[in-house]
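These notes are about the structure you will find just below.
For this depiction, one protein chain was excluded, whereas all remaining protein chains were kept in their positions.
Right after this comes chain A.
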Amino acid sequence: MNDFSVEAKGLTKYFGAFRAVDQVSLEVPTGSIYGVLGPNGAGKTTSLRMMLGIVDPDAGESRLLGGHSPQTVRHRVGYLPEERGLYPGMKAREAIAFMGALRGLDWAEGRHRAASFMSELGLERVIDEKIRKMSKGMAQMVQLIGSIVHAPDLIVLDEPFSGLDPVNQERLEMLVRRERDRGATILFSTHVMAHAERLCDRIAIIARSARRFEGTVDAARALLPMQVRYTPRTDDPALAQMLPAGAERRGEAWQFPIENDAVEPLLARITASGHGVAGLSIVRPALHDAFVHIVRQVDAGFDADPEADAIEESEA
């Protein structure tokens, strides 16, 4: 037994000649909330499917819950696929119990838990309603409950927030945190940074089929320099020489990036200059900016040298 719920090494998948996933490795610490971020079509879903053993990788391997092959620990895993699907003729309660039963949960217990989960998430009106009569968002919540009804140790959610209204997104975040507190490990993919920023202990960014970043949210944000926004009390053009190169004037304020170790000297310079401080903020860029930065860098690399990918591959 080790401390990782997911250990994927060098997962690679070809669709014909197209390499959809290239050497993706992930280690998800047990008990954490882990985000897989990436633009559309980056290979997130295929990576998750390979990790769970739904499709076989062309290279690499995946181990779950302490070194087990994905097929042997199915009953301890919950999975919400990207393409949502339920039998439209089934009642919500039965659909949830069915998904639990597939993972080894007793039918009666599944029905019981279905009712309590649904009441908790504000769906008590539709417990005995058929899926086909529900709105898309409701059906998605039902499917989500079905994915976790058997109290799995590892929960994998593929784009769980897409298609949900803000209230349900909030409920889902609450649910994810509660499952983590119960002791489960949660791995989810998204391209909405706000959720990842709020929820995740660690993230991986996948772009152009390969993993481009792995670490904490703060580490991702630290990839970009902090942004300074400074508004002097006096309006003196000579001020620009005191500020780092690249400072831009926007209205009254100046904006420029700053390295970690340059903050105190800057403050000293500003205080000494006598221009005064009408406003000053030094902030880390949001995860959103870090994500866009990383993805753009990858794209720029591809545009500059379209063959780079192929060369890299022959080395691999």
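Quick note on the criterion: a residue touches a chain if its C-beta (ideal position, glycine included) is under 8 Å from a C-beta of that chain, and two chains touch if they have at least 3 such contacts; residues count from 1.
The rule we apply is simple: contacts and distances are computed from a predicted model.
Trainee: Looking only at the UniProt record of the hidden chain, which name from "Transmembrane protein", "ABC-2 type transport system permease protein", "Cytochrome bo(3) ubiquinol oxidase subunit 1" or "Tat pathway signal sequence domain protein" is the right one?
Mentor: "ABC-2 type transport system permease protein"
Trainee: Of A:56, A:235, A:261 or A:303, which residue touches the hidden chain?
Mentor: A:56
Trainee: Out of A:89, A:122 or A:183, which touches the unshown chain?
Mentor: Looking across A:89, A:122 or A:183, the contact with the absent chain belongs to A:89.
Trainee: Specify the residue from the set A:102, A:192 or A:278 that touches the hidden chain.
Mentor: A:102
Trainee: Would you write out the residues of chain A that touch the absent chain, in ascending order?
Mentor: 13-17, 46, 52, 54-56, 58, 71, 74-75, 77, 79, 81, 83-90, 98-99, 101-104, 143, 146, 313-314
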